[in-house]
Structures are given as C-alpha cells and as structure tokens.
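What follows is part of the complex, with its chains left where they were.
Order of writing sets the labels: A and B. Residues in every chain begin at 1.
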Amino acid sequence: MDIPSEDPTSLPTPRRVRLLNREDRLYHVILAQQFDRDIIDHLCRIAEMTRIIGDTRAGARFLNSILSHKRAMLYFIQPSTRTFLSFAAACQILGMPYNDVRDPSTSSEVKGETEDDTVRVLSQYFDIIIMRHPSEGFAETMANKLNGIRRCIPLLNGGSGKDQHPTQALLDIYTLYRCFAPSSVERIRQDPERNLFAGKTIAFVGDLKRGRTVRSLAYLLARYPGVRLLFVAPDELQIGDDILEHLTRNEIEHELKSDLPKTIGECNAVYMTRLQDEHDKDGESRSIDLSRFSLTPELQDQLRPDLAILHPLPRRAELDTCYDSDPRAKYWDQMRNGMWVRAALIAHVFNVDGQILDHYYSHFNY
Amino acid sequence: MDIPSEDPTSLPTPRRVRLLNREDRLYHVILAQQFDRDIIDHLCRIAEMTRIIGDTRAGARFLNSILSHKRAMLYFIQPSTRTFLSFAAACQILGMPYNDVRDPSTSSEVKGETEDDTVRVLSQYFDIIIMRHPSEGFAETMANKLNGIRRCIPLLNGGSGKDQHPTQALLDIYTLYRCFAPSSVERIRQDPERNLFAGKTIAFVGDLKRGRTVRSLAYLLARYPGVRLLFVAPDELQIGDDILEHLTRNEIEHELKSDLPKTIGECNAVYMTRLQDEHDKDGESRSIDLSRFSLTPELQDQLRPDLAILHPLPRRAELDTCYDSDPRAKYWDQMRNGMWVRAALIAHVFNVDGQILDHYYSHFNY
C-alpha cells in the first residue's frame, strides 16, 4: 500500500510572495504558517467579541454596518458548502455585500480567458477575493499576481488544492481556545503571557496522512509550548515525518498511538477525522480497519467529563451520532466558530477590527 | 385509467412534531393544517399592512430594517423559480440577508454527508431555514430533528414532495381575501366575527386529484362557514373523497361539476389549475378532453363582472392569454401576494409582526 503524503506545513517562511500590508497587518491570507501566536490570540479575541456582540440585536446591527461600503467576491471553483456558507455568513455579519462565481462553465472562461485575467477582472469589481480552487499553490500565485497590479486587493485562501486551508486551522484553534478558557472574560482578556494550551493533551485521530486540517492545526499548536499532541492512526495513515520533525524542533511533546480506546482517557480534546478515500489511487484504504480509530457508543462512558470532541465534518462512521447531543460534542459549535473567526479575519484584513474592540469595550465590558 | 390520489390534508392534528414556540406562536411551518382561522386572518392583515407600508419609500426602508440582524437559508433542492424568488423577495423586503443551496451536487454532500447533518450544519450559520425538497414528509422530519438540538431554528416548508405547500395555500387565501374585502381598511380591521367567505361560491377547476394547491386551499376554506365550493373536473381528475368528507364533516356546502361553461355564471371566484401530467405513469391523462375545463375566449362575456380568476401558474391552454389584461384576472396579483404573505409569515415567526402593526397604526391609519 502506498499512500502518498502531502506537506502543507513544511513550506519555508518568509515566502517569496508578500502577504502583509505596509503596517505588517495580514493582507493576503494564504498559508496557516502566516499565523503566529500573537495573531492567533488576537483573532480569537476578536472572534469572541464578534460572537458576543452579534448575539444582541443592536450588536448585530452595529456589526453589519462595519463593511457595508466594501464588496466581496467568493470565487469558489471547487465545490464546498460549509466553507462557502461560512464565509458568506461572515460577510453578511459584517454587512459586506458579496457575489460568487462557483461554476466556471457558466462564466466567460468559455471564451478562452486565462485565470490570470479573470482574477484581475474580479479585482476591478470587488474589494476582496475569497477563493477556493482545486490547484495547489493557486491562491499564492494569484496573490502574487495581485501584488503586481495597481488595484491590488486582499485575497483569502478558502482552500487551495490539497495543501492549504488556513481559515480551517484558525476555526479549529479558536474552538479549542473556547473549550480551554474557563469563560468569555478569560478569552477576551489581553495577556501575551497566557497560554491556554500549556498542559493540555490533544489527540488527532483517523486519516492523519492525508487530512490537511490536522497538519495545519498541529503546526499552529506548535506555537504553544507545553501542549502535548497524540497522533492516533493506523500505520498507513499516520502523520507525516515532517510534522513530527517540526514538533521536535519546537520542543513540543508528542507521541504516535494506534488505539483510540486506550488513549482517550488521557485527552483534554480529541480531533476526529474521516478517511480521505477520495485521494485513494486504487481503493487502497478500504481494507483498513477503523474500529480502533472511531468514537463508538461503547466509549462514551470512558471519556473525561471535560473532553472536547472536534471534527471538521462531514463525518462518517468514525464519529457515532450518539455523541451529537453529548455536551462534550463541540463539532457543531466548531462550524459556527468558523463563521465568527472568518468575520474576525475579514475585519482584521480591512483594518476595522479596532472598531469591534472599541464597541466591545464600550458596550459589554462590565 | 388509474390516477393515484394523494392525501395532503388528511394528516391528523395535533402532530407528533412540535410546531409552535412556547407562546404558541407558529415556529416551524410545515402543514397547511397549522393555519386556523385566527392565524389566517392575522397573517392576511399583516400581509396587507406590509404591502401598504412597502409601497412607500420610507415604509420600505422601515421594513428592511426589521430583520437585518438575522440570516436565512433557502435550501431548495427541488427546482422552483416562483416559490424561491418569492421567498427571496420576502427576505429582502424584511432586510434579512439570505443564502441558498439549490444544487446538492455542488455541495459537500458529495463527500457522503447525510441530510440530517447538512440541516444541522445549516442551523449553525443561519437563523431560519426555508426548505423545498422532493421527498414527502422531509420538512417535518427535519423540523423534528431541529427540535432536538440546542441551536434550534425555525423551518418553513416551501414545498415538500407532493403533499404539502402551506405558504401556497396562504397566498391563495390572501388573494381571495383581497378580492372579497371591499377595501384595504376592511381587510385590516380587526374583527374576529368577520367572515369574508360566507355566501361566496368558489370553483376549483382542472386536475383536482393531483394538484396539492387546491387540496390545501379547500382545507383552509373549510374553516369559514357559509362558503360554497364547486369542484369542476373530469371524473378521472376529480377531487379526493377525503376532502369531500372533510367538507361534509365541517358542514361546508359543496358540489361536483363536470362543465365549466355551465358553472362559471354562479361563481364569485374561479381557481384554475393545469394538468399535472408530470405525475402520469404512462401518459394516461393525455387523452382527457380539457376543453370544458378551460377559460376560453368564448367564455369571457359570460363571466360575472366581479369574478376573481386565480391560477397558481405556470399555466397552459386551460387559461387563455386573452384574460391577461382582463381586470378580473387576479393571477398576477396572486404571485405578488405570495411575496407579501410570506414576508408576513416570516415576520410572525420571528415575532416582529408587532412592529409592522405598530408602524402601520402610527403612519397609515387616518
């Protein structure tokens, strides 16, 4: 069996493509590697404030006035309900009208336009491009292209080929952040010394070789000393050596495991993933026994009461529906967190995150 | 010839699924049977006020501030221009941003997600789901599902299989309501004793066996004592016995007829329908002679001057285009009424119909 590995997180930084604006604020968001601990903490704080503000009618109206003067293009050439709707909802929360191109066959690319030209045309009509594309490296190439033109606009990568999906990593870490901070006040408190992940054990379970979300999230967590990562997978689907080397280099404690039932008891969070068999060349992963890598009904009583269960969805048998109403299930919140953290990211890119901070401190900080 | 019957309106109430909120306000809207006379009258009043308010620039702006803090999902898996656009326009009237899923093949259901999970994911991003689906009972099943989760949001059925299309019944009865009330003032006056349908004769014409709109509307009209219903159809397409029994049980005068020209003279309203031959098993309805069940040019002079002509559209030969500019044609208004009554229903579900009432009485009641 030969399951090819990918290496989304081993890309060198700094990149050739300039991704920051003049004030070193995030501008193009292409790679999970762009997020250092400061920016992760900042975006999680803004996401948390956005969530709290958005929960009130007056707050929701404040939010949807913030970007009503901008327009977004959701250029989603690769099918995706969840990421698309989450970004769309994030735009709506901030009051930013958007448009989408989802099926290039109904577009004028049939007249023989290059994708280079298409992106440049889009930059004339819109103020930000949020892009999902099947080709690896495409978002980065387009960001580079945009950097070279007069009307440069920011580009957010909503998933580019098999390698990068930075906002997924962001929503995953925000979900853990919410699980590990005891209260909203704690989440929002500005404290560069705080490390919510120190002393926490987080298990990644399933197809770790081919799932980009696990790889990106592991990379982000490596920025938090004291976290302990367990990789629970069949040998054929175990996490790539590049990740392990990266963790070692950063002195992050980690272990490979091959049995979820024997591991789950020591976990503060478990990140389940499905088999990525769409990447199979010849059905090679069909023969793998996933029973020891699944949250089955039998395990429900062995879990710690404060365990956080995450899953990027869609899920299959690896996560039994009996957990759906378990208070430890965080995978539904995880979806919704994606909306808040994407709103926070967009606000940051447009430099209006300060307005959210101001609004929060003047209305909710009592 | 064996044309199978459906029975949309014979479902028992109260249902197993809880459809109301804690204040017994409509929450999930799944079945035409949910609308009793009080709620029909209330929604028609709100629809009328919405229409009048929306006709002025200041009023339109008031309306589109009402729900600007909510977001809707239009999950229309079954093709539909009219219902989709009407709901979309209703959302826009109330200022509620929406998103849609119309083609499941471009969604991540290709990754093997169940519809259960999809609906629950949608509930994370949106505040209401408006759904059209080819499977009978699907909307009800999903409402039940939503009732069981923490972030429960209301679900409106925009057509579920062959059986239920409650908002169509609502727009039909609102159209008749507008036709039979002499003025807007009369329509808006709150009067639990008023019965606009008493003494009126309403004919249903065409494929009454398989058209769900007629069946649902007949059910709603059965709530108004004194109305008289005529069912004008070829034997093979006549209305189901269940409806007739329901009318008898409710002491509603009704008659079966087999010739529109001989019947039309005594009608206050005529509800035309097209042949539903997409439900044919083997083209069995092709041989039916529909000439005696059509509004032909020849009939135009025999109609009462105050007749109201309704048709749910799309139409075919059963409704000649010569009627299109006849003042008795109400089928264009009927479309537009759908928009107003759906806006009223959405406002009701979100408990902001009171704002529409208040605005009307403070601005238009002179």
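Criterion: a contact is a pair of C-beta atoms (placed from the backbone, for glycine too) under 8 Å apart; a residue touches a chain by one contact, two chains touch by 3 or more.
Please read these numbers as outputs of a predicted model, since none were measured by experiment.
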Number of copies constituting the complete assembly, 2 shown: 3
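Keep this in mind: only the chains that are shown with their structure count from here on.
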Subunit B-touching residues of subunit A, taken from the complex the two chains share: 57, 60-61, 64, 79-82, 85-86, 88-89, 92-93, 102-103, 274, 278, 313-316, 321, 324-325, 332-333, 335-336, 339
Complex contacts: residues of subunit B adjacent to subunit A: 68-71, 73, 97, 99, 101, 105-113, 116-118, 120-122, 124-126, 148-151
